[in-house]
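Some chains omitted; the rest stay in position.
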Amino acid sequence: MIIQLDPAISEEAKAKITDTLGQLKFKGTEVKTQIGDYLVCIGKTNIDIRQLGFLPGIIDIHKVSDDYKLVSRKWKVNSTKIDLGDGVVIGDGSFSIMAGPCSIEGEENVRATIKHLKENGVNIMRGGVFKPRSSPYSFRGMGIDGLKMWYNIAREEGIKIVTEVMQVSQIEEMYPYVDVFQVGARNTQNFNLLDELGKVDKAVMIKRGISGTIEELLYSAEYVFSGGNEKLILCERGIRTYEKASRNTLDLNAVPILKDKTHLPVVVDPSHGIGIRDYVDSMSLAAVMAGADGVIFEIHPLPEKAASDGQQTLDFQQSAALIRKMKKTYALREEFEMVV
Amino acid sequence: MIIQLDPAISEEAKAKITDTLGQLKFKGTEVKTQIGDYLVCIGKTNIDIRQLGFLPGIIDIHKVSDDYKLVSRKWKVNSTKIDLGDGVVIGDGSFSIMAGPCSIEGEENVRATIKHLKENGVNIMRGGVFKPRSSPYSFRGMGIDGLKMWYNIAREEGIKIVTEVMQVSQIEEMYPYVDVFQVGARNTQNFNLLDELGKVDKAVMIKRGISGTIEELLYSAEYVFSGGNEKLILCERGIRTYEKASRNTLDLNAVPILKDKTHLPVVVDPSHGIGIRDYVDSMSLAAVMAGADGVIFEIHPLPEKAASDGQQTLDFQQSAALIRKMKKTYALREEFEMVV
């Protein structure tokens, strides 16, 4: 059960609500976000909403049968739209394309990528500066200096930045230069990181765990939301299965399931999802038709020279063709939705 | 290596080829299909094709680095088109829609379904008469009498039949009434069944195993082809993973991968693939964009009363809407392909 509180509620009224909840054997956790003030109430018994609804300071009460609450569409029926500023939005009827290299490699590369993005009407750029690597001896990214360099060029050009944050201590130093904090697949259940991102007022994109369930992804989003941050995006990026013909098994089933269960926008990463350049195009278009709110994919001026993940990276010509096709496919999907 | 033989080759010339292969430490398996006469040659060493090419009776020689040979696109670059007669074809530029109930239930149901299919321009009907069931106490289908009843109505109406064959002994009795023999996910590696279907001159659709790899599916097709039957269709129907939010994990990645590796048509079954009615629509459209040659899905006049699989079955209204959208989506895909 979620109780929406009047932002101007008095401490006295709040105490009265908590007290009544206790008598009904419910435990309430107060959640203040950029947008609202909520009490998430967990209990085992059924409750008659009328026992609470008359109390002062309550705007609305929603029963939510899912175990995750704030991210559930059972509570918030309308899709969430996230505003990155300067007219760049994600979710709720917009279709977001995000592209860029696996790793930020240098100024020349950043400038070339941004030029390509602008020519193709894309205004969000992805790229890693802190790279999680299985082996401690692999390249771990350009770090905070790379991020600053990237930011300076991107701001000039009106491009938004999505990049991975790997640990709590990076949040503060990265904050001024980031538009969307990405939580990587190895950190989906790094609950301390999620807690801290709940305190930030910038958007957070959570990737599904390497073998994470859809439900776990929703719970991870609940962590950030209940920490105070509603600006959440979910990302399907392929799961680990026995099949070795593709790097991962991009699970497009997750798209309609997530769109049904949550009001948050859902983005698909076909580059990591299938992991082979030649198939990124097909899976991107499939993602659009499956109902995704956006696609995030890897590009590089010279994929075979990329510092990492070259085998799944498109060159600019392939990227331009894909962007054109995605836009047409999305237009057709919108047509379908209007009819229904 | 595949050697295409002259259909009029003499026994003497054939013996000469086999002899030469033996000297080169290759073993040749002769494969006669409806269309051609081949020697599939397996060996461990490299071979200089010129050592063979001059021999009489040889039309062509193809090196194939894949372990499966006859189904590989490395040998046969052009996509295969399967002709079911009366202008009904599968593969190579046509888009095939196949729909019908999980189990054939009775004459009335069959008539209603065929009426619906014809109204929507669909000419292939799916349905089970022999049903593989985990429990020996479940309904196992109407059997051969159900098939005959279905056939009589379908023939009248110009509708083609695709239905599952579960064992070798059923092939003969089913043969007159079937257009496409379906090999179910539990029988993908029933090699005796595959061997016998190699001797049949009707089309065979092989479903991917419940946790079968893409490579195993290609090998299973190689069994049928090397048994003498080139009329083969592959079907992605979802794999078993840890994720329990969907019945199976429909693996659309398999579509572009299979289309790249084999010349055979690839069909997708979203009904079993995701297993939940509300999501069949999205996954069907995604399958079209992923590059499928067709979609096979479950419909029923009253899904909630279906003898089996009702939870993943569309009613006729949903089916009609889906068919319309798939056609439009396929038209857009064709437009993309023409440009490229």
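Chains here go by letter, A and B, matching the order in which they are written, and residues are numbered from 1 within each.
Methods note: a contact is a pair of C-beta atoms (placed from the backbone, for glycine too) under 8 Å apart; a residue touches a chain by one contact, two chains touch by 3 or more.
The structure presented is a predicted model; accordingly, all values stated were derived computationally and were not measured.
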Per this structure file, total copies of the shared sequence (2 shown): 4
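In this section, only the chains that are shown with their structure count from here on.
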Centre distance in Å when chain A and chain B are each reduced to the mean of their C-alpha atoms: 38
Partner chain A, residues of chain B touching it in the complex: 211, 213-215, 239, 241-246, 249-257, 260, 273-274, 276, 278-279, 282-283, 285-291, 321, 325, 328-329, 332-333, 335-336, 340
